[in-house]
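A single protein chain has been omitted from the complex, and every remaining protein chain is retained in its original position.
And now, chain A:
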Amino acid sequence: MRGCGIRSAPGRKTRTARWRRLRALAALPLLVCPLAACGGSGGSGPVSVNWYNFPDDSGALQKAADRCSRSSGGRFRIVYHKLPRTADGQRQQLVRRLAAHDDAIDVMGLDVTWAPEFAEAGWIREWTGQAKRQAGKGTLAVPLRTATWKGKLYAVPYNTNTQLLWYRKDLVPTPPRTWAEMLDMARRLAREGKPHRVEIQGAQYEGLTVWFNTLVASAGGAILDPSATKPSLGAPAVRAAGVMRDLAHSPAADPSLSNQMEDQNRLAMESGTAAFELNYPFVYPSMKANKPRLFKSFGWAPYPRVDADRPARPTIGGIDLAIGAYSPHPALAFEAALCLRDRQNQLTAATAGGLPPTLRALYDDPAFVKQYPFAKDVLDALQKASVRPQTPAYQNVSIVVSHALSPPSAIKPNSTVATMKGQIDDALQSKGVIP
């Protein structure tokens, strides 16, 4: 992609221009990109806007890129580049290239936890004026918060996601409202020799941080204080850690809890050994396709509460689109990003790719509701949802949180939270070793 950056140095024969030419010469043998992909300031043909996003297998993203290219009237052409499959791999590629001031990144899909980091480092552009107004129009508030850092908007929400409680209606006539109720039901089912497990993400990875964040927020607390410079934690965190430990020590725990991620949870639920599952909506079409018999009694309910009198605040996930700070044509990039997440494209991504949209209006759209019978519950959850700690050091914070809580059966609420507090303090100051 760098090879595509050969531009004629206009007028001045400065040292940099000569250097650039030398560099271009050196890159000649490496020039493997087809000429067609070398848009830019050539003058003829549409400008290429490079969109880096997670790899999508449904074809919805490519369709959106094509649609926006067509509707630009020949001004730009969006080239969809697939980032690595894992979130860590995606972030590493983007960070490595942006730290080197790579100008080939125009639009990029950021995980909802990355905007503060990229913004603070000066790698993405602030959204202002008309583009900002358009980005906020009709967009759900909580996803918009993930794209905001220090009161400024740095990205536009593309898709969102959140967890619901999935349960077996044949085993549990009324879904539990709280964690305590759910564990009681599981114990009762275990005594009756029926499937009773609670499937949740207990492996030492981001999913464990998400679980903890949801519980802390549901208990009325937060991992970081509002200024995002110090850990907050406190009593709600101890309460949250207690809930995790209680599950791990109850018959509801899956034997491989400490290794489970979303997909293992889905498989366990489909195999019929579990009564409850805390997971994202992708489990619904999967159950329908794989286990039509179990699907008949597959129900959903809001995420269980920690305290009976306080609504649960599930953590949101998703992707925000940001504009690269070194993009040579930012105006077109902003326009392209807005087009990529417009109503039509979000509907395609939701129905073909299963990605919950960030535009409020789509939750009433019959085409979407048909595919997402639980659209109303997802919308309710999104409106009460919590976001993960917003700090440029999020990655470091998340790693120490998931390490401190792994395995869940070894949690000692008070001391675990105390250890975590010290490590988060270090992580926020780029001090200390991360595991």
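Here, contacts are C-beta pairs under 8 Å (C-beta built on N, C-alpha and C of every residue); 3 or more make two chains touch, one makes a residue touch a chain; residues count from 1.
Just so we're on the same page, contacts and distances are computed from a predicted model.
For the chain of the complex excluded from view, the name given in UniProt is "Sugar ABC transporter permease" [choices: "Sugar ABC transporter permease", "Acyclic terpene utilisation N-terminal domain-containing protein", "Deoxyribose-phosphate aldolase" or "BNR repeat-like domain-containing protein"]. Checked against the hidden chain, the listed residues A:65, A:210, A:399 or A:424 yield one contact partner: A:399. In the complete complex, the residue from A:133, A:230, A:412 or A:431 that touches the missing chain is A:431. Although one chain is not displayed, its contacts with chain A can still be listed: residues 88, 91-92, 95-96, 99, 117, 120-121, 204-205, 255-256, 259, 392, 395-396, 399, 427, 430-435.
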